[in-house]
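Starting off with a structure, shown below.
Apart from one protein chain that is not included, each protein chain of the complex appears where it belongs.
For reference, chains read A, B and C in written order, and residue numbers begin at 1 within each chain.
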């Protein structure tokens, strides 16, 4: 992305982070984790793929698990406001000079017409507008567990060049809610949103394109504690990678887990409203030790270094570009972006 | 009980309120309520009876549901410290002149030798020491629901003559934690304990012998809220009779439900420690409108007037003696005891 | 409003329900309730007025208490996206034929230029764009109480003609999230939003213009329970009018209180996201007894009948028009709209 093009076309009106497709090597193990343990609802499943959603979601899925030979991220999906925004996406990314493909309704189960893009950062994006409606479980308390995931909220991606990535997202009309910077003004990590929350996507400095994590929210903190207790009872405490804890950045109460393929999923609460145009951008110093953990906890190294590779539109694993920043800064900054 | 005898024998060393046997008319409906909705664990079941326990309990059962022609309470069970206390119970109640029966191990499934008593208040008591141990689910978080009942805590009984009933329990070495009285010193309701909690049994002024309710505790208040949400989702909100709310007396956060036969069950949290000998007795004025509900809520009339009849040792429904106190006082005092 | 005009001008782009000004008769008593008990932060106060905000708010105030001779609602404030939307509001309401006044920056303390309107329903609206920024207390956990109000969320108004009021708000580009209707398609109550939540304003059938309540949210349910316990400890349980409980409509866990002047304030959690254009509208039958209370609780009559009068732009109390619907329906439907 060093010689980034810019587009003259208007960008699509992106509503929000909407869905994710993961390639998993053991579909049954993943089903156990996401459905039996985390309690996500299954909209559809067969021997090759499982479509899941959280309790307040009424679209067909927010997570697709697809059986494959090697763990990877196959699709990161955004919903756009109208069918015209699919046209806009096609034009916009076309002008950016990246690969763009229009796909017919149903090419992803449950969704309408699609635009697939290999974005300038290397991520395989999916834009959709129409989606099949399914039952919203908001009040299906008879199906609630001791922890109940409500909505897919955001993605966190690793990318080597934060300023370029940040500009790319600003051009797409994402706004910044919080950032980590140093005293020279260098930005190490950005939280950016379309829906009026802290983020739909966070940018973290690191080797990329890789997906650091995706996140679902719950209503209350005890639900996150229960997930830990539950994993303990299953003697799967190794699924817990980091947390529970409180982020300085974003104020989220978080838990990071690794699924059976090592994909990282966060469950968190809560968000704050960012929908007014003058919503203050919160800047954190890279030297503030509570930026990563409000409680001052140190962070397990795997959380800095490990992440999920992503596929291109031909389902081939994308090569990873190495972050070229100072090692010293990396040591200090490390997980700031997370 | 107007001409109550007293005993010279030492009373049995009662550990705590331990179990309850209910006659229910539709075993499947009761199973659905106590197991499927409230989440009690089933230790044993057949076509005639279901034995259930809560998650921190390791004895065979704390609740027995027995199929029968008419709803009633068949047994109220206390655990005693040692086998010698069964002998003590036999002697003690023998001296009181009430019916006492020694029964062999296994006459109640899961329990050892028993002493059954028709107590001076008319209640069918069961004393046991030995009981079969089963798995304690304290850390079986994989089996936890959004509300998880932990322990049977207490009984609340209706009896017409509170001073007599109170003295009977004091003689059995129960201690008083809280009481409702008027300015003349009349006691309208007493909370009395053996284990160091607010109560194992509460005495409420009213037509008796009847069981007002029995109670299980949970750890946190949101669990009680979930039970309400759950019943709402099942379109069984009529199971909710009173609450959720906070008692003045006892400080419990409570919910009262009616099971499919109308038996009243409370789920509550929390208790406070009363184990020091000088634990202050808290006296509430019968004129304090927050004694019933710390939040000042008014109380549904059924909660004052309805309760479960009890059987005698021949499984015949006990007649109910009418409370002879002033109607006026009853109107004012009413649910104070609850 | 029977001969409602419509406007050809574009309506202002309203961001959200933003603030409220109440006339209170005893400023100290109100300060005690909103600041000492509910914990709202004070941005400014003098002998005549107190400006308060909740913990996640960074604008000058969301609640103004103004000393006056009789309790009333003086202003209901919406924030608009840009200064141009003030012009739009001026034109739009001008075309509707209602009284419109442009007021200079500072005429309401802490806000920029204003448009004041006596809207077609009779409510004294305030539109603002600019506002003074103050400290956002999102992470000021050192100042958190056992209950911490986070944001003003919505208004609920009483108005006699729901279809007309609903159309008026649709014209202002409010969207419907949930409604109560009968089998003939009559709408009895509507929840309508601009920000992607269940509502910024709810319409309730009744004598109006009156304000039924305004609402702040908290993060977790135990905070609402604490408010009740706190009022109990202060021997002010009479402040609690209804709840805590769960609404069927909106799924909110609620508590309604009456402030020292009888103004009704709700504290609730939580909201669900409604920001996608195809967000399903949830229709409740007026005959569904869980629509008002998911737990089937009956509702105290005052909650149906009492509400706050509103002032016109000359600070005179507005006369109230009586709802002309069938008494029978009213009896059944009553509080549905709430």
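Following the convention adopted for this analysis, contacts are C-beta pairs under 8 Å (C-beta built on N, C-alpha and C of every residue); 3 or more make two chains touch, one makes a residue touch a chain.
The model shown is predicted, which means the values in this text are computed figures rather than measured ones.
The chain not shown here is in contact, across the full complex, with A, B, C. Of B:15, B:42, B:143 or B:164, it is B:15 that touches the chain left out of the display.
Of the options B:31, B:116 or B:151, the residue whose C-beta touches the omitted chain is B:151. When you scan C:10, C:146 or C:170 for touch with the missing chain, the hit is C:146. Annotation: of A:53, A:79, A:195 or A:246, A:246 touches the absent chain (contact as defined above). Interface with the hidden chain, as seen from subunit B, comprises residues 15-16, 56, 58-59, 79, 81-82, 133, 136, 138-139, 150-151, 195-196, 219-221, 248, 251, 269-270, 272-273, 275-280, 294. Although one chain is not shown, part of subunit A still touches it, namely residues 220-222, 225, 228-229, 231-232, 235, 237-238, 240, 244, 246, 248, 253, 289-290, 293-297.
Not every partner is drawn; the one left out touches subunit C at residues 139-146, 148, 220, 222, 226, 229-230, 232-234.
In this text, only the chains that are shown with their structure count from here on.
On a Cα centroid basis, the chain most remote from subunit B in this structure is A.
The most central chain, judged by C-alpha centres against the centre of all protein C-alpha atoms, is C.
A straight line joining the Cα centres of subunit A and subunit C is 35 Å long.
Subunit A and subunit B, compared by their mean Cα positions, are separated by 51 Å.
The residues of subunit C that reach two or more other chains are 220-221, 248, 294, listed in rising order.
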